[in-house]
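With one protein chain withheld, the remaining protein chains of the complex are depicted in position.
Order of writing sets the chain letters: A and B. Residues in each chain are counted from 1.
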Amino acid sequence: MFKECLDSVREKSPLIHNITNYVTVNDVANAILAVGASPIMADEKKEVEEITGICGGLNINIGTLNRRTIASMFKAGKKANSLAHKTLLDPVGAGASALRTQTAIQLLSKVKFDVVRGNISEIKTLATGSGKTQGVDANIEDAVSEGNLEAAVQFAKNFSAQHGCITAITGAIDLVADSTRCFVIRNGRPEMGRITGTGCQLSGIMTAFVCAGSNPLESAAAAVCAMGLAGETAWSRMESGDGNSTYRNRIIDALFNMTGAELEAGAKYEIR
Amino acid sequence: MFKECLDSVREKSPLIHNITNYVTVNDVANAILAVGASPIMADEKKEVEEITGICGGLNINIGTLNRRTIASMFKAGKKANSLAHKTLLDPVGAGASALRTQTAIQLLSKVKFDVVRGNISEIKTLATGSGKTQGVDANIEDAVSEGNLEAAVQFAKNFSAQHGCITAITGAIDLVADSTRCFVIRNGRPEMGRITGTGCQLSGIMTAFVCAGSNPLESAAAAVCAMGLAGETAWSRMESGDGNSTYRNRIIDALFNMTGAELEAGAKYEIR
Partner (left out) sequence: MFKECLDSVREKSPLIHNITNYVTVNDVANAILAVGASPIMADEKKEVEEITGICGGLNINIGTLNRRTIASMFKAGKKANSLAHKTLLDPVGAGASALRTQTAIQLLSKVKFDVVRGNISEIKTLATGSGKTQGVDANIEDAVSEGNLEAAVQFAKNFSAQHGCITAITGAIDLVADSTRCFVIRNGRPEMGRITGTGCQLSGIMTAFVCAGSNPLESAAAAVCAMGLAGETAWSRMESGDGNSTYRNRIIDALFNMTGAELEAGAKYEIR
């Protein structure tokens, strides 16, 4: 199943329009290229509709949002909807400021998103309309664990049902759910949190997977497994003296070299 | 000939003003440093004239253009012209949106550029006033090949004659032409297309080469050979498990370590 998801990205090479933050944008572009898709970054209001028009998918990431780019996000999102293009929202830091929380909630109400991907604090903020996100990382008390897993799965399904989207909540355990099924994924390494942008990269490649695949839920789950597996492969290649910067490079390298068969064999998940 | 071009960059260490996109800007800065020149990035209208004034060359790249930075491009370009500084235009994505196409065409009409560097789709868009660029990569049907080489060389010469510039069209085969002579260059690796920003980096170092050199056409061609040769050297250093992120680093590393003699020996070109 996941083999076909990755093979399909490589075969169709979808063009992905990214309105994303300037912190991790280069890694997002290289990660999208690594899985075999093609990135374009454009955030000017005057061109975002046209750019979205020539693409297959739209990835909106509010990591360094500003007045100018917020307007572009809404415009691109509506255009993508009118063309039935695949859309993903990454509500980076929702809960950390009213601007982020409100922008994410308004985007969710004005634009139809195929996927919403964030950490548990961000998604909880969207669900409740307020939050207390610690910067751009999840609060520890919110983290999905074996102890609260069943409740978290139900929360993800409910969020999906409410918004008609796939919900991807990533952390130590990753959840990818629609309203009835939830992939519980245990790929990845804790050290991925010591690199900036692994979440942003995941949102980028997930947009490509959902674009290229026939089943959006499985495609989104495949992207999460691919990113986590890349984190595992990259970690196994770390040498004495290597740190988070080299780990960053090796993760993108691992995406570049991953075959569909390797993804199929390495994916660790159950469906609840 | 090319030896002197690279040696001259290292000796004169020109300061290059870059108004460029936020996707690949860090790699552009490190590539410019790798060849021995010095980068400064500044895109605020209030300061671009002054910044251009203290530099030797101006590199304008429209990769993530917006209303604010477009105004700065015109202002900096005119100032650079008034000081007879070297100028380069990289029309990233011209043809992908009207804003990009029009901005590039207007820049070309209001500012005198010493060099225009892009892929074939972008340069064709500038030549015809419209285009159908597939994102930021060239359309396959446009690509320069052995089969259409003579026509492509003539096209590059004509574009150069029309705009009084050097035209660099990069792809599987690279062309660097003025109105009468065209370097046909066969350095490089196809895998360079799987990294974001090798074109942007080339524009950055090419501005430095043209700044430092005595013959602009030869300097521009030397920069193309240097980038391609770096791609070859970097590829030869790739190890099992390495992918596009490591390849990116090794290309800049190869520029850093390249001697003038190595460039002279490794350059693969003919003049038509």
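What we mean here is this: contacts are C-beta pairs under 8 Å (C-beta built on N, C-alpha and C of every residue); 3 or more make two chains touch, one makes a residue touch a chain.
This one's a predicted model, so the numbers in the text were calculated from it and none came from an experiment.
Q: Give the residue, chosen from B:Ile40, B:Ile105 or B:Ala127, that touches the chain omitted from the document.
A: Result: among the candidates, B:Ile40 touches the missing chain.
Q: Identify the residue among A:Ser82, A:Ser245 or A:Thr259 that touches the chain left out of the display.
A: A:Ser245
Q: Which of A:Asp27, A:Asp90, A:Asp114 or A:Asp174 sits in contact with the chain that's absent?
A: Residue touching the absent chain, from the options given: A:Asp27.
Q: Touching residues of chain A against the unshown chain: what are they?
A: Chain A touches the missing chain through residues 21-24, 26-27, 63-68, 93, 96-100, 134-137, 194-197, 241-246, 248-249.
Q: What residue numbers in chain B mark contact with the hidden partner chain?
A: So the residues of chain B touching the missing chain come out as 15, 22, 25-27, 29-30, 33-34, 38-44, 46-47, 50-51, 54-55, 68, 233, 237, 248-257.
Throughout what follows, only the chains that are shown with their structure count from here on.
Q: In whole angstrom, what separates the CA-based centres of chain A and chain B?
A: The separation of the two C-alpha centroids amounts to 33 Å.
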